[in-house]
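Presenting subunit A:
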Amino acid sequence: MLNSKIPEGPLENKWSSYQTKSQLINPANKKKLNVIVVGSGLAGAGAAATLAELGYDVTCFCYQDSARRAHSVAAQGGINAAKNYQHDGDSVWRMFHDTLKGGDFRSREANVYRLAELSAPLIDHYVQQGVPFAREYGGVLANRSFGGVQVQRTFYARGQTGQQLLLAAYSQLYKMKRAQKVAMFPRHEMLDLVVIDGKAKGIIARDLITGQLKRFAADSVVLATGGYSRVFRLSTLAIGCNGSAIWKAHKRGAYFAAPSFTQVHPTALPQTSEAQSKLTLMSESLRNDGRIWVPKKKDDDRRANAIPEEERDYYLERRYPSFGNLAPRDIASRAAKERIDAGYGVGPFKNAVYLDFKHAVERFGIQTIQDRYGNLFKMYKKITGVDAYQEPMQISPAAHFSMGGLWVDYELMTTIPGLYAIGECNFSDHGANRLGANSLLQASIDGYFVLPNTINNYLADELKEDHPTTDHPEFDKAQKEVEQQITKLLTVRGDKTVDHFHRELGKVMWQECAMSRNKEGLGNAISKIKEIRDAFWNEVNVTGGQQEMNTELEKALRLADFLELGLLMCTDAFQREESCGAHFREEYQTDEGEAMRNDKTHAYVSAWAYDNGNFQLHKEPLVFENVQPTVRSYK
Partner candidate 1 sequence: MKIVFKIWRQVNSKSQGGFETYEVDGLTEDMSFLEALDYLNERLVQRNEKVIAYEYDCREGICGQCGVFINGRAHGPHDNITTCQLHMRSFKDGETVVVEPWRAAAFPVIKDLVVDRSAFDRIIEQGGYISARTGTAAEANAILVGKEVVDRAMDAAACIGCGACVATCKNASAALFTAAKINHLNSLPQGKPEASNRVLEMTRQMELEGFGSCTFTGACEVECPEEIPMINIAEMNARRVKAKWLGK
Partner candidate 2 sequence: MFLRKTIIALTGLFLCIFLIVHLSANSILVLPEEMARGLYNSYSTTLRESPLIKIVAYVLYLSIVLHVIYALLIVLNNRKAKSKRYLLNRNRENSSWTSQNMGLLGIMILLFIVVHLANFWARIKLGLGENVALDANGHVDVYEVTYSLFRNIYYVVFYTILMIPLGLHLNHGLKSAFKTLGFYHKKGLRVLAKISLVYAAVMAVGFGLIPFIVFLK
């Protein structure tokens, strides 16, 4: 049933052989084809700009006031590429292997290989677009190392790599807007997908300024809407990040793959109050030079600097001597949780661990550390008022990245023909855990290099079809459903706020479906979420109307979808009876507390179909022809 369309032939040749065989469209015909791109982050803006350059007629949407705000902007650390500039034994194969292993062998070989293969040209592309990547005095590009890897292949622009890449993509997008090849709709949120005769043919979007519902028809729809970890409420994501577009697509027939695979980032700032809306991320690159520790004594109330060396537990170095502080994110997060749960946490709420730069400053001097992380230290001081050159930072794990997303084949098409999902909103390359500095990479590769070379294979046939128009009955139907949902929300008039329910949902999700999960907890979570969902629809109060800018309504619409998505996440975590990557089931662990994967029974991608409020599991078996899955050890 699930056809991943992986091309035949040896791994190294799959992408090139795919390209030689896929159908082409002549330039004169491309302009007759309209493509909708929802989302304007690295994946969306990259795709929209590149498709426009190729000659397609592109319409691009984002809910923010400008494409430049998309949350790709927040990725700090860098972007990986197998350039081997450091002469340290890196290669496409090694990067492929690292990524596959980092994902705990829960992703497709062919996709991951393509990601590694296209990484080097991507750096060329960004340099050409004017990204000010860090350089050596000699003028060549600089690299640094990153978690889960033993070579230096990460390219970076201070602590603002994501921002610089996004600005490049955004400026390329606006270049094409100037050329009138892209119509840009900021402050528009997609509220439904329109499927005609089984094919994706348009969307319903709400103009966030006027509240007007608008219809947009196209020959193909590309979703690039990012991650959905705001389902936990407290996360490193932007407040507006949501899962609504992919959820609506899921309800219209797109399979949702591995929804429970959520990465928890080890280096965020700890929660300090109930009203908190967000956990600020401190770049993982800090772990290059910072050392993570907790006191050896429980409830040690001394100031960090007053605790002598021999009374500090550098637990990552202790448990994982060969990777130490650079252990992959899932492992570092879980290790922190283990220490905090055991009562060794620090800070006023005992919910943090120390990230200490004392040794790095002693070794390299304050100037070097300032060069490498200056803006991060500054940011830390702005938020906490603490000078991290003098005192260690306090960090804590936080929900960060959704490996899961809409199921896509090798062409990045979902199970709805003509509907594509690119970037974080799909499930493709990261398996059960994403390596640091691979998210910018995947989003960019999908948007710039893959989609523009696969969408033609579908659109070539669409040329012969009638172009859809917005007066098709399916548009009426979809718009009516959206209107009904909005009216329903506005007429509940209960006595609780949207945020109240979001906090409730977040607590359940964080407790039962984050760093460590178990059968009983997930079972309880499912029934609790159902209760919260029912309470939401009966007791929520959304003030204001539909025909105006209404931020409360926007939040309510997003939460309504999160409440359903949370159910699916727990259902998925419930059925996967093994531990792999970020998915850690307490029942499946070694005596030392390491994850126990089960390749015999669980070497598959779970892909869920929506069926009237129920979820049906389909499995895409993962076949490893080139790499033998091994126990993922970073010891």
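Following the convention adopted for this analysis, a residue touches a chain if its C-beta (ideal position, glycine included) is under 8 Å from a C-beta of that chain, and two chains touch if they have at least 3 such contacts; residues count from 1.
On how the list was made: all candidates are chains of the complex that A comes from, given by their letters.
It should be emphasised that the depicted structure is a prediction, and the values quoted were computed from it without experimental measurement.
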item: In-complex contact partner of subunit A, selected from candidates 1 or 2; value: 1
item: Complex contact set, residues of subunit A against candidate 1; value: 46, 49-50, 53, 64-69, 71, 73-74, 83, 85, 121, 123-125, 127-130, 132-141, 157-158, 160, 162-164, 167, 170-172, 174-175, 177-178, 184, 186, 209, 236, 238-240, 272-273, 275-278, 280-281, 379, 382-383, 385, 448-449, 452, 495, 497-500, 541-544, 548-552
